[in-house]
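Apart from one protein chain that is not included, each protein chain of the complex appears where it belongs.
All chains are identified by letter, namely A, B and C, in their written order; residue positions are counted from 1 within each chain.
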Amino acid sequence: MRPVHPLLRHALSGLAGNVVLLAGLSFLVFVGVDLLPGDPITSRLGPTATPERIAAVRAELGLDQPVLTRYGDWLAGIVHGDLGRSAAGQPVTELLSGRVGNSILLACLATACLIPLSFGFGLAAARRRGRPADRAISTGSLLLLSVPEFVVAGFLVLILAIGLRLLPAVSLVPAGSSPVRHSEVLVLPVLSLLLVGLAYATRVIRAAAAGTLRAPYVEFLRLSGQSERTILRTAVVPAVLPVAVQIWLLTGVSMIGGAVLVEKVFGYPGIGELLVTSVQTGDLAVVQALVLVLGGATLAVLLIADLAMVLLTPRLRTGGGAE
Amino acid sequence: MSRLGKAGWALFFLLLLVILIGPAIAPNTATHPVGPPYAPPSGRALLGTDHLGRDMLSRLLLGGRPLLLTSLAAAAAGTLAGSLTGLVAALSRRRLGAWLMRPLDAITAVPPILLLLLCLTALPNRTGLVIAVAITSAPLSARVARSAAAQVAGRAHVENAIARGENWSWLLGREILPLVAGPLLADFGIRFVAAVYLVAAAGFLGLGASDTDWGRLIVEALPGAALQPVALLAPVIGVAFLAVAANLASDRAAQNSRGLLA
Amino acid sequence: MTALLEVQNLRLTAAGRAIVDGVSFQVEPGESVAITGPSGAGKTTLALTVLGHLRDGVTHDGGQVLVDGRPTLPQPPPELRGGLVGYVGQDPGNSLNPYARVATTLLRVTARSVPRPQRSALVSELLARVGLPTELAQRYPHQLSGGQQQRVVIAAALARNPRLLVLDEPTTALDLVAKAEVVAELRRVSDAGISLLWVTHDLASVETVVDRVVTIGEPTTASYSHAPVATAAREVVLTATGVTAGYGHTSVLRAVDLELRSGELLAVLGASGVGKSTLARVLTGLHRPASGTLAHRGERLPWDVRRRSRAERAAIQLVGQNPAEALHPRQTVRTALTRPLVRLRNLPTAEHDGEIKLLLDAVQLPIEVADRLPGELSGGMRQRVALARALAARPEVIVCDEITSALDSSTQSAILRMLDELRAELGLAVVLITHDADVAASVSDRLLVLASGRVARTGATADLLPPGESPEERVRHLLIDHTDL
């Protein structure tokens, strides 16, 4: 009956949907940023520029065209792999290339640490529901959730970098090198991102695990004389995993765009600074590229999260089965 | 847990009261200097002074309300818009429901900070802030509302109401809403906490609207943390307190609703 | 020789209320005992204490449970669970770990390490014991039918050769065919010398298996049956022809024809998943079929209830399966009964109170019930309120979808009796959808048997299920005959 594997078909249709969504999103942002008060030309030429000069630069950059035409041109450029030029005249691809990678690196590292920690803490708390260990973990994560991330980052700098001098306070990465080769500068930014993400992920995983521990099939396993360890391994972990994977992926991808504040505190060479300045100066090409990159990454991750959910849940993976 | 929940509510309401009447009981104005900058706590200024020598306690009392009201307004607007979309999507035919939800997915794809920047650049005031926070939270609320309502929409009494020809307002307001109010309130708590952070983050990025709200106080106190730690700790504790209380209240709302549908 | 199981004056409380209050009984080795009693009598709680398990909130408040002479409370002996005593729960769909294949589940409960090469042989053997083929070993629980699931649960319970099997309503969640499979299986287990402790509210189906019945709480009453009425002369109120319906690409009903005359009770009988509920929803306009027509007194009716006129909506009413979901938990009975008066009958407010009293009278509920919330009512009372709500519309047809399956047998017969009376008094036509052949045989005038979404048999109940024969056996034959076709 089905020529294509259902999972593949799901992935393909999701991908197609995402492309449409991204196109819609980019259009909205294009028109939106166009309407913003910041005008790249006046901010570039200054207020004393003559009207003729402004008109000339506008024409040069194609800004005299209707917004739809410009959007069309921009789209055509995308198809050819050209993200356009910033208001200052630099190619956007050049502006973004290293920075996007650095931001992704930060998010990946934080997520890599997040996975085992949140899983461990979440399960530990759920198993000891209501007992001191659970209280400690739950309260700790609640408190961490309640402090803005830049405050967390600030405290970390104060204690670990300036007080104890264990780690560099700012992420200075030598020219011609990458943060990977200077792993010490990554520690504090990763830690700041991790702490905030960890609190949330732990809470969600704890809730999912606690729910599963109350499920009838766990009771049945207990009544069949299975040990708690076995129950945890065979019934609870597989049930929590689909939820956990979703949380990890979503937290991870939100860290790429969400690291702006943390990047600012540490002077980390990511996309944070670019994000802030390009929006404020109405640098359309850069904003668009960032929306495309961040939006695309988020949608892709949402899709992967969906697929992971299906793959990790036998009922979804194998289709309906005998009913 | 229930005792903890009660404590959460009590805490929440106490804080709410202090915050709401704060401007009335503040001993000084927010702008008038009462002493040297970064003065430690003293009889004249119980929490010391800030970077301009203004009374920290008064600024704290004056700043709670704008933060609370902005965050509340933003969370309420976001939860309302999101919930409504989610509820309608859950009650509609599948295709229409999906069509309603897709644009919201697109919003989820934009990082909240970027949305915040876009909105605040367009409207650099409190309204812009509320709109930005509402837009970022609406899609998540819609998801929560949709999945909560989907569990309820197939119940016999809802179908019965549809079958006897009840209109949308009855269906949503009387049949569905009372049953999903718990999850929605819980979600509202989470949105509220998120709103508090975004408002604070806006201040951190220099985009804040009021000059006394707590997010702004934190940002202003950060450089002088070593000189006057109280000026930093007081608003940080205030924000954390609000967030913890809201989280506890939200947990409680979620628990209450679980019992209802058992 | 000591008793295998001995319960001595056991007292269990929850939230300060005694749920099991001084129960004592014994089970000898090889003996099978049924525990019965009305719902809420603490049957399940009692059964779980045999395995030394107390659910959250339940406390042990006196007495003892001894298995093979050793107490199971507060902590069961190490080899008790799964070893000495096996357990089979109520809902096989929820008992099996949804993340493990059948083979994995079975191997794990054997609690000994089996060398890899011998594993598949062991699994096959365990499956063969409950009459299941080896192919099922690699399936996940959701890929099995209900009967198969429950037999896997039994296989798991038997894996370590227990001496006692605790069964908590092992057949209630199953359809006719699956129920027969499981009962037969348990009979074999019992014959093999393993003791059964069988908790059930449906004594009829376990009679052939158990040696003895222990009743806790109040005893249940006998069932109800009515005298069929001649209906040929009455006019046709509802005609459905060629109804084909489904969800997505799978069709559930195929070319179903149905005719209903006023005052008649038509039973629609079929195994679970056969499309009975879909039929109910199609008739009441809640599910749009792919094709087919519906006529009310010769007038064509739109399928979608939202497109029907007020009179058309009022004419056909549905009473659903689950009393817990039938009523809005936050609305009083009065609100539930007032809404149809307002929406469907446009009754002036002044007349509401009187009408509500009449409706509650009709379903034999006191007027005080009007101001209660559903949470304060029992399942039976809620189902009566649901029925009253349907009557409030002054319908010509009531479609009852398994309205009694969630109720214990005494409540069940009371509801059926009431339905019968209402029918006689008001000339209501009723479509009674059920999987219970006994219920169908006892109350219906005509019968429509569904199998695989098609009408397998239809005709007068008296012809299809002649008195004197077990209706369940007859129905199974009807269904199997059809499947053979």
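FYI, contacts are C-beta pairs under 8 Å (C-beta built on N, C-alpha and C of every residue); 3 or more make two chains touch, one makes a residue touch a chain.
The rule is simple: contacts and distances are computed from a predicted model.
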item	value
Protein name (UniProt record) of the chain left out of view, among "NADH-quinone oxidoreductase subunit K", "Na(+)/H(+) antiporter subunit F1", "Cysteine desulfurase IscS" or "ABC transporter substrate-binding protein"	"ABC transporter substrate-binding protein"
Sole contact to the chain not displayed, among B:Gly53, B:Pro103 or B:Pro178	B:Gly53
Options B:Leu91, B:Ala225 or B:Ala253, residue touching the unrepresented chain	B:Ala225
Which residue of A:Gly122, A:Gly154 or A:Gly295 touches the chain not shown here	A:Gly154
Where the missing chain touches subunit A, by residue	37-38, 42-49, 53, 86, 88-90, 95, 98-99, 150, 153-155, 157-158, 161-163, 165, 167-170, 172-176, 264-267, 269, 273-274, 276-277, 280-282
Absent chain, residues of subunit B that touch it	31-33, 36-38, 51-53, 120-121, 124, 204-207, 211, 219-220, 222-227, 232
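To be clear about the criterion, only the chains that are shown with their structure count from here on.
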item	value
Between A-B and B-C, the pair with more C-beta contacts	A-B
Centroid spacing, where centroids are CA-atom means, of subunit A and subunit C in whole angstrom	48
Footprint of subunit C on subunit B - complex, ascending	155-157, 159-166, 174-175, 178-179, 260-261
Interface residues, subunit A side, partner subunit B - complex	17, 21-22, 24-25, 28-29, 32-33, 35-38, 130, 142-143, 145-151, 154, 158, 254, 256-258, 260-261, 264, 275-276, 279-280, 282, 287, 290-291, 294-296, 298-299, 302
Partner subunit A, residues of subunit B touching it in the complex	1, 102-103, 105-106, 108-114, 117-118, 121-122, 193, 197, 200-201, 204-205, 215, 218, 222, 225, 236, 239-244, 247-248
